[in-house]
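Just one protein chain is left out here, and the rest sit where they should.
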Amino acid sequence: MSLLKVENLNVSYGDVQVLHEVSLEVGRGEVVTIVGANAAGKSTLLRALSGLLKKVSGSIHFNSEEILGKPAFEIAEKGLIHVPEGRRVFPLLTVQENLEIGAYTQRVRGNLKGKLREVYEIFPALAEHKGQAAGSLSGGEQQMLAIARGLMADPILLMIDEPSLGLAPILVAKTFQTLEEIKKEDVTILLVEQNVVRALEFSDRAYVLENGRVTLQGTGPELLKDPYLKKAYMGL
Amino acid sequence: MLEVRDISKWFGGNPVLHDITFRIEQGEVVGLIGPNGAGKTTLFNVLSGFYRSKTGAIRFKGEEISRLNPEDICRKGLCRTFQITKPFSNLTVFNNVVIGALSRERGIRQAEKKADEILDLVEMTSKRDLPGRSLTIADRKRLEVARALATSPDLLLLDEVMAGLNPNELKGMIDLVKRLTELGITLFVIEHIMTVIMGISDRIIALDHGELICEGPPKKVADDPKVLKAYLGEDYVAAQG
Amino acid sequence: MNKGAKRDVLILIAGVAFFALLPLFVKNDFYLDGFILIFVWGAFAGAWNIISGYGGMVSLGHNAFFGIGAYTSTLLFLRQGVSPWVGMWAGAVIAAVIGVILGVICFRLRSHYFALATLAFGQVASILALNWRGLTEGAEGLTLPIHPSFTKMIFATKLGYVYMGLGLLIAVLLITYFIENSKLGYFLVAFRENEDAARALGVRTGRVRLVAMAVSSALSALIGSFYAQYLLYIDPSSVIRLQIAVQVALFAIVGGVGTVFGPFIGALIFIPITIFLRAKLGSALPGLHMVIYGGILILVLFYMPKGIYGMLREKYFPSSRIFK
Partner (left out) sequence: MSSTLFAQLVISGILLGGIYALSSIGLTLIFGVMKIVNFAHGEFLMLAMYVSFWLFHSLHIDPYLSMVISVPLFFVVGMLTYKIFIRKTIGAPILAQIFVTVGLSIIIENLALLFWSADFRTVSLAYLSKPLIVGPFPGLGLEEIIVNKARFIAFFLGISLSVAFYLFMKFSYLGKVIRATSQDRTTALLMGINIDRVYTLSFAMGILLVGIAGALMIPIYTVHPFVGFEFVLIMFVVVVLGGMGSIMGAMIAGLFIGVVEVFSGFLIGPESKQAIYFLVFIAVLVFRPSGLFGEKGEEELERIEAIGE
């Protein structure tokens, strides 16, 4: 039984359908990536899964429970944690306060201290800046903080949206190193990423999203070899 | 028609645009591509006067415009659309277009006449009396173009007017853009859908991390390793040899 | 002229005739007083509507302009013997200048902040009126001598005031109608709906709002002058206190902001409520009419965001060129 099972998901903004009959699965302990060109609907998919969108139909089973239609804060409470695109740290809170807010859910609130220790171990750089306002961190550090904050919730499934977006190449490499480390902790990950090769090498399986439809799926190496991939991106 | 030299834009210490220089000739269709966050919309904001570049110069029809306000730049004949559409939501489609026309036309009647012509041109006459807020994405994009068109631009900046359209709507929008070139309007177009931009552009400019990384005919840009790298990652280029 | 337009013209003519002729048959001063109040407040709400409804800049300081009008014409008459017919224009010019200055300073502020800044401005005006005794006599107020004379704009019967009030109201409605159908109106509304889009389309936003502010404050002052001539006694509490700014906004909102007739409809609904309650209860339950005002205001905001007239128009005159 898979951890997350999405069936025939349709999502609209206003009158416009953005996702069409999207179905996908994420097994426990797997790393799955959604790739696809800009505006293909990747972020929309994550936003729909975490309950931020209203016009959603189909079915989303998480941990053998239907979560479609539930409010976002309840979905987070169930252990489906979404690290949003564009970092979105709380700029005026300190690094540590940001992490503390990450542990808001009932599931981890009691173990806040222990969680903090764990996360600082994975992100030693954050520990150095823990008293600093998050808004004053560099882009790369903010991205680390956003991911670390997601980990604070002790996610059963961690969804990360475009972690490398807007980062310099060296920081992209670093971000993926961190993701590798998280992977070792046996966290199930659903990743949205436009840096295709890195993402595909990193993940067990991947789905290609094109104009709101899943057009291709398979393991990372399979997809990398598929000539269709370049077409999906470059239109040639 | 447009001459951009050495413009840069910083947000809080991070350069979003860095020493951008290029030219657009009269009658051309130039595409602007680049991954998310490359600085494309920021470049449009600088050109249309919403942001100021601290450095460099922007000459439009031989005239320096980099210190002008958006409204004055528009009146000079450089108009832009918005990626996130901004219809006047409580006004009808017709009145949305009339407002565009009024910046150039003398009176309401003339502007109304022109608005009707433009609605006809963009095939929105049937939506004439609907309020802006009730439109679908495709129609909002169309309305963006219609309003901009109503200001009689010589150079039109189109910011992702095709994103989020279904194949049918897409085809309609491509037809519309082609019609604009026939009217003699010079176009500078941001677009994500590569088949489209490769198809309609005479020339393409690619941005990555705020830098201009490549410029040239579509075919050349699509095969440029720097562009492929920007889109698909360094390793992809290496893997494909 | 098509059928719909013919109907609209007939309704308009009937409406004007109704308000022009009815006072002739009403012999009771109590009800004539009601007409005058409806016209004064309808016109004033219409003036507020120009900048706050069409322009979207919500002013809570229009009491200042109303008061400037009332005090200017009254003081010019009492101290210099200037006829109120002239004095009212002096008031209008002063109000327009101050309105433009206020606009230059405050238009860069966004919605909430603008409302707060105008609130403070209105309050400063009312404090000045109360404490600049050398000029305004403070709380004692100013009394105009009761010698009916057309040149002094003091009429022997209420009927004179009724028609002058009606005239002012019609003037405000015409000006609003004209603005709505002019470049100025289109640009104002474009700015209200979306500033960035308006600028990208070449709308010189700063200028249009300043013109609207000047018109709105000048009209408010004219109405204030007239109101002073009607009361023949003014003090800060009757012409410049802050509650006046709130009340004028309330009438316009309930009637329907950003429409030509809405603010007048607001006054048409509220003033009779007040008159009715006053007649039935006298001063037994002070404040009851204000409780009702507040209640209606909130209900309208929640359930009829376009106001009562806005809703009716959408239903009965969706594309009328007359009813706007």
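All chains are identified by letter, namely A, B and C, in their written order; residue positions are counted from 1 within each chain.
Just so it is clear, contacts are C-beta pairs under 8 Å (C-beta built on N, C-alpha and C of every residue); 3 or more make two chains touch, one makes a residue touch a chain.
None of these values were measured; they are calculated from a predicted model.
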Task: Among C:167, C:305 or C:318, the residue in touch with the chain that has been omitted - done: C:305
TODO: Out of C:117, C:144 or C:213, point to the residue that touches the absent chain in the complete complex.
DONE: C:117
Open item on the list: Given that one chain is not shown, which residue among A:153, A:167, A:209 or A:224 touches it?
Closed with: A:153
Task: Residue of A:17, A:33, A:105 or A:194 touching the missing chain in the full complex - done: A:105
TODO: Taking the full complex into account, find the residue in C:15, C:145, C:294 or C:318 that is in contact with the omitted chain.
DONE: C:294
Open item on the list: Out of A:135, A:169 or A:221, which residue would touch the omitted chain in the full complex?
Closed with: A:135
- [ ] Quickly run down the residues of chain A that touch the omitted chain.
- [x] 50, 52, 71-74, 76-77, 81-82, 84, 86-88, 90-93, 97-98, 100-102, 104-105, 135, 149, 153
TODO: Can you list, in ascending order, the chain C residues touching the missing chain?
DONE: 56, 58, 105-106, 108-109, 111-113, 115-117, 119-121, 123-124, 127-128, 130-131, 242, 246, 249-250, 253, 257, 285-288, 290-291, 293-295, 297-298, 301-302, 305
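As a working rule, only the chains that are shown with their structure count from here on.
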Task: Most centrally placed chain - per-chain CA mean versus overall CA mean - done: B
Task: Distance from the mean Cα position of chain C to that of chain B, given in whole angstrom - done: 44
Task: Residues on chain C engaged by chain B in the complex (per definition of touch) - done: 181-183, 186-187, 189-190, 193-194, 196-205, 258, 319
Task: chain C-touching residues of chain B, taken from the complex the two chains share - done: 48, 50, 69-72, 74-75, 79-82, 86-91, 95, 98-100, 102-104, 107-108, 129, 132, 147-148, 150-151
TODO: Flag every residue of chain A that touches chain B in the complex, lowest number first.
DONE: 13-18, 37-39, 139, 162, 165-166, 168-169, 194-198, 201, 211, 224, 230, 233-236
